[in-house]
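Removed: one protein chain of the complex. Kept in place: all other protein chains.
For reference, chains read A and B in written order, and residue numbers begin at 1 within each chain.
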Amino acid sequence: MLILRCPYCGNDVDETDLAPGGEAHIRRHGPGSTDAELTDYLFQRENPRGVHFERWRHAAGCGKWFHAARATDTLQVFGTYSAQTTEPPQEIRDAITKARPGWSWREFS
Amino acid sequence: MSTRLPSHGRLIDRSAQVTFTFNGATMRGYAGDTLASALLANDRMMVGRSFKYHRPRGVVASGAEEPNALVGLGQGNRFEPNQRATTTELFDGLTAVSQNHWPSLDFDIGAVNTALARFLPAGFYYKMFIHPQPFWKHVYEPFIRKSAGLGRAPDSEARDADTYEHFHVQTDILVIGGGVAGLLAARNAALSGARVLLIEQTAHWGGRAPVDGGTVDGAPVDKFVEQIVSELETMANVTMRLRCMGAGVYDHGYALGYERLTDHDPDAPGPRHRLWRIRARRIVTATGAIERPLSFAGNDVPGVMLAGAMRDYVVNWGVAPGRRVVVATNNDDAYRTAITLKQAGVDVVRVLDARAAGGGALMEEARSLGIRVDPGRAIAKVSGGKRVKKVAICNQDGIGGAREDLSCDAVAMSGGWSPVVHLWSHCGGKLAWDEDRAHFRPDPDRPPLGADGRGFVVTAGAASGALALDAVLDDAAAAGKAAAKAAGHSPRRGKTPRGETTPEAAMEPVWLMPARADTPLRMKSWLDFQNDVKVSDVQLAAREGYESVEHTKRYTTLGMATDQGKLSNINGLAILADALEAEIPKVGTTTFRPPYTPISMGAIAGEARGEVFQPIRRTPMHDWHERNGADWEPVGHWRRPFTYLRPGETVHDAVNREVKNTRENLGLLDASTLGKLVVKGPDAGRFLDMMYTNMMSTLKVGKCRYGLMCSENGFLIDDGVVARIDEDTWLCHTTTGGAEHIHAHMEEWLQTEWWDWKVHVANLTEQYAQVAVVGPNARKVLETLGGMDLSKEALAFMEWKDGRIGEFDARVYRISFSGELSYEIAVPASKGQAFWDALIEAGRAFGVMPYGTECLHILRAEKGFIMIGDETDGTVIPQDLGLSWAISKKKEDFLGKRAQQRSHMTDPNRWKLVGLETVDGSVLPDGAYAVGEGVNANGQRNTVGRVTSTYHSANLGRGIAMGLVLNGPDRMGEVLEFPGTDGTVFKAKIVDPVVYDKDGEKQNV
């Protein structure tokens, strides 16, 4: 039973009030993209045992989507932040580095 | 003989006698008894049979760890199997029956397994019953199933007479366990101002301390308990609950409490169990320790009991489980039992201390009372079938020879104490092996980690491995403060109460008694009493290569009984480690899983039963439908009338009546469940162009357009009519089941992809009641009500308009899902019923009838309109359904466009939508497949199509159907074969999907 802080409400929210939305920071590939790009976009997923960035929606609350940086092995939450960004903010990356020096995820570290 | 003593019994009220029955025999006990103590007081030594060999089983423990004394409690709708007698509080009128025997407890046919035990070692069933193949299912398995299982199942039609509820609680600190450690930890935590919830599984505060004795700051420990409980009771930030067990610890500080409210008083009002769903910043587990049995031959005979439990029965309930007791131990604590027994007037025949040097001060105290102590001695074997008759004793350091017989009727055993680490471990807390005390204890450096990456559980007292009273109090005081600090509060400095108790000499691990017991003895030395796992079984598993602790557990079933190995785990591990010549910590433990002890399904389900299992969504006209014969169909969380049954009518008749009447006169459909999403803003048009395959931005104000929505993966997910309300505003209708998830789908794209677009989406589904007024008389009935002009000229097909109908503010959409002249009219939800009534009233002159979803389906199928969920199933794209006209060629992009360009999506051999007309007019079976020639590489019949919708059309007097067929649109007139599941084959011709009013004249009048 996870707790995540909704960055919009500022509340610590129970997992039962949230809807998980899979991997964060995926770039959309529409018309004009190659089959490989499309397949990556739709199906290939990071599946790390460790630091992960993912999307959540405060479904039974404010309804807003947000992002979380979380460890899939310990379920530690490094922080949550706005969904309206294409990459994790520096303070989130710093928080991860503090807990897990040397981490990397896709092109981020 | 087990009897009630004239003295002792701190928990019973001798002035309140209680009557109960066991296997039909009436017995008496006292208020404050447990069922176990009352049974023992009535000399009921044997209370059940074991799982595998059906051996006689007696009470071995006094609390939640009890593996043997399981009974069926109550009757009828209150019958409950497998209830532990040791944790069942006695009440007047309690009825209990013993389990796992036939025909009776004393004479059990299944006990033949005991005689055959030699042929039924661990894992025997993997090696036997292999031939002949059908025999497992039909001969062996039924026999094994019948002799397995424990309690009888409740009756098939039993309906639990009790209710259950959930509490949702947030607290700074949860303290689990109300012994001295939990009480002190709770107090120290609470003094910081933190909110504290303290729960205790039994009906009493203080835990074992009042039985074990000792002093706190010079006063008897029970005084300390009284004092600290009353102190806690005055603290506003402390909540305390007895009979509330810490059942499980989950991620991020989530925990479950299982409160048994009326199990001890079934006639009391209110729920039976309450599940506490707790979110705590920090959790303190003060869960105490559990004594380990000793492994000697016959350690399972009724009358052999844990030494601490025997002491509990004397001190707490004034019950002596025997008159002549032999005590076997490897530690000093069991001397407390010997002393207690002696002081209560019970004959302590001998204390067998497996340690060559014997014990310390407690041993001396016992000796001074005249108890004979034999150091270095052990039990070779206990004799007796249904109760202990004698023990043969021998040297511990030997194979069990040179025995001396001692006559006795009970045996108290102690193999040392293990901390209760379950709750610590549930969420990933790691354990450390304590060599001195031969137990696993929580490793404070590797706690379960919370959301912040820090440990969120601390242990207190015996649960930490601190077993003596002084150490318990020191540890608990620190734990309470540490938890408060970690939860963000400042603990107060203060003196820690000083505990004093007789110091103990070191224990010595004894995993087998005697140490080199021969094979016949090992085959009688039980590890798991309920599942009948013996020392020899674990050794066999190791010999056969089932070396990991999980293999051994699963191969032998060690620790898999209802006590989940509370008594057997460590002993079994030690035997396994010995067999593998490995160290115990290297072998490791099995995983501890919630719950700590079993919790009722009723409590887990809580209040959500019957009508409130899942709330039903109701349209404003729901009750009218109910009163008028609605045959309900669940659709999403709604109920919609499938049809309206008149007295004496079948469902089929009713549907046909509605179909004909709607085509010929006038039908009303409650369409309120259809999703109604308002999409508004300067970028709304651009946004809808991405959402829909059609071009929505060019739709003119006042017009409607049928739209298709695809997933980004290309598949059709929803459809509906979109109306442009004004320059900035569109109203999108979705399917009934789609309103919420299409709303969510839109929000997702708006918030996570195009967050700079200025668009708002609102779900107005429940703000409006919507009625489809359908049929040749539709306009007439509306004109009768008066108001806005609804003539063909004023409101053309696929237009909408606001206005008044009769006395109602209405928005009228001239759209049709039936092919008839049709108006879908939305009025404020609060006016829905009145508007419906007005239509029914005015409609009488025009032959009005309400119609249900099945009629809706038939009418649309006659027109070849697709239905999401029928023609689509998540694998269908609009191009399959002849809907290419609804896919904009002008747009560069929309969701799903790119995906629809993949090779499999553009494959000319995709199955396409057609109509299907049976050659003989019959109705095609739903879901039938059309067969092609031959079979595929896996021997499966090749198929060339399938039925997606099939109905009897009352208008055409024959079956109609739609389906997806390989190259279907190019094969008009061809006849396909559709095998049924019963051997019949249906033949159907490929036709145009539109079979009624092909030119659409009826809807355009």
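As a working rule, a contact is a pair of C-beta atoms (placed from the backbone, for glycine too) under 8 Å apart; a residue touches a chain by one contact, two chains touch by 3 or more.
One rule holds in what follows: contacts and distances are computed from a predicted model.
Undergrad: The complex has one chain missing from view, so what does its UniProt entry call it, picking from "ATP synthase subunit a", "Phosphate ABC transporter ATP-binding protein, PhoT family", "Sarcosine oxidase subunit beta" or "Sodium:solute symporter"?
TA: "Sarcosine oxidase subunit beta"
Undergrad: Tell me which of B:Gln564, B:Thr734 or B:Ser816 is the one touching the absent chain.
TA: B:Gln564
Undergrad: Pick out which of B:Gly24, B:Gly545, B:Pro908 or B:Gly957 touches the chain that's been left out of the picture.
TA: Residue touching the absent chain, from the options given: B:Gly545.
Undergrad: Identify the residue among B:Asp43, B:Asp160, B:Asp222 or B:Asp347 that touches the chain left out of the display.
TA: B:Asp160
Undergrad: Looking at the full complex, which residue from B:Gln343, B:Gln767, B:Ser830 or B:Thr875 touches the chain that isn't shown here?
TA: Checking each option in B:Gln343, B:Gln767, B:Ser830 or B:Thr875, the one touching the absent chain turns out to be B:Thr875.
Undergrad: Of the listed residues B:Gln343, B:Ser407, B:Thr650 or B:Asn936, which contacts the missing chain in the full complex?
TA: That would be B:Asn936, which touches the missing chain.
Undergrad: Looking at B:Ala605, B:Val678, B:Ile840 or B:Val923, which makes contact with the chain not pictured?
TA: Only one of B:Ala605, B:Val678, B:Ile840 or B:Val923 touches the chain omitted from view, namely B:Ala605.
Undergrad: Even though one chain is hidden, which residues of subunit B still touch it in the full complex?
TA: That gives, for subunit B, the contact residues 51, 78-82, 118-119, 121, 124-131, 133, 136-137, 141, 144-146, 148-160, 248, 250-251, 254, 256, 277, 426-428, 519-520, 523, 536, 540, 543-548, 550-551, 554-555, 557, 562, 564, 591, 593-595, 598-602, 604-606, 608-611, 613-614, 616, 633-635, 642, 713-714, 869-870, 873-875, 899, 902-905, 925-929, 931, 936-941, 943, 946, 979-981.
Undergrad: Can you name the residues of subunit A that touch the chain not displayed here?
TA: Against the left-out chain, subunit A lists 1-2, 15-16, 19-20, 22-23, 35-36, 38-39, 42-45, 47-49, 52, 54, 70, 72-75.
Rule of thumb we're sticking to: only the chains that are shown with their structure count from here on.
Undergrad: Measuring from the mean C-alpha position of subunit A to the mean C-alpha position of subunit B, what distance in angstrom results?
TA: The computed centroid separation for subunit A versus subunit B comes out at 28 Å.
Undergrad: Using the touch definition up top, name the residues of subunit A that touch subunit B in the complex.
TA: 1-4, 14, 19, 21, 28-33, 35, 38, 42, 55, 57, 59, 63-65, 71, 74-77, 83-84, 99
Undergrad: Quick one: which bits of subunit B touch subunit A in the complex? Just the residue numbers, please.
TA: 250-254, 279, 428, 449-453, 712-713, 744, 747-748, 751-753, 755, 892-893, 897-899, 901-902
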